[in-house]
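Can you read through this structure? Questions will come right after.
Complex shown without one protein chain; remaining protein chains in place.
Right after this comes subunit A.
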Amino acid sequence: MQIVFFFEQVVNGLVLGGYYLLIALGLSLIFSVGGIVNLSHGAFYALGAYLFVEMLPTFGFAGAAVISPVLVACLGILFERLILRRFYDEDPILSLLVTFGLALVAEQSIRIIWGGAPLLASLPPDLKGSVIIGDFLFSRYRLLMLGVVALILLALWLILQRTSFGRVVRAGIQKPDMVAALGIRLQPYMTAIVMLGVGLAALGGALFAPITIVHPAMGDEIITVAFVVVIIGGLGSFWGVVAAALLVGVVRGVTIHFYPAAGEASMYVLMFLVLLLRPRGLLGEPIEKFEK
């Protein structure tokens, strides 16, 4: 029976990894293409949750889960055009400081608008409960979340691999100078990437809002995990981030199975080992602009 319990934690870890992925993918894309370390990514996650709760009574669960990320993605246009755009060619430390400041401003703005007390968001009764498949117990809602993440992953992969947009983005990650030499301006693509990235973070916030408490500092709770996933996965690698998110989820679950007190520390140990043995991350590729 112990082995069943063990695998139950492994599978649960994979499900949780899918949720980490929503936050980490956008962070990775924005860093890979624009060279921006976006410390305000958690603020967009929180904003996604708040807008979701706000729209829940009017648009219902599915409506709010779609509209909230779309609105945050639109906000991403302003974020990219008014702020990030000024820092593409600057020292990364500047964008790091600016986005850190923005995260603080965003958290305080949420506090001013919605107050410091948590907002109430519950799962619809139909989505509560668990499903037993074989010997494994799954939350019905998390299975749904996993399905949504899988669909998004597939769509994103197709966009990056099979469209001209994706080809430019991938080329932009590796050789932005060559892309510019071909007469292609990367800036509009960057706007789209930021929209996509912060929209995914907001979707993560919206999907997690019914099963966690929605409060102004909730972005801080996820941003560290997202960075750990990006670092373990490796820059510029789509599948690296996917593998890292799932790995972090599984390692956490397995650690909690054997030694629960170390559950939260396990991802940092994993990051330490990866950085020690493979500084570029699991599937990270050498990126010219970061190799100087």
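Rule of thumb we're sticking to: a residue touches a chain if its C-beta (ideal position, glycine included) is under 8 Å from a C-beta of that chain, and two chains touch if they have at least 3 such contacts; residues count from 1.
Methods note: contacts and distances are computed from a predicted model.
For the chain of the complex excluded from view, the name given in UniProt is "ABC transporter substrate-binding protein" [choices: "Short-subunit dehydrogenase", "Molybdopterin-dependent oxidoreductase", "ABC transporter substrate-binding protein" or "GNAT family N-acetyltransferase"]. Only one of the listed residues, A:Q9, A:S68 or A:S95, touches the absent chain: A:Q9. Shown as candidates are A:I3, A:A62, A:L82 or A:A261; the residue that touches the absent chain is A:A261.
Residue A:L120 is the one among A:I93, A:L120, A:I133 or A:L273 that touches the chain not shown.
Note on the undisplayed chain: of the listed residues A:I93, A:I113 or A:I213, the one touching it is A:I213. The chain not displayed touches subunit A at residues 5, 8-9, 12-13, 15-16, 115-118, 120-123, 125, 128-130, 137, 139, 141-142, 210-213, 215, 217, 221-222, 252-253, 256-257, 260-261, 263-264.
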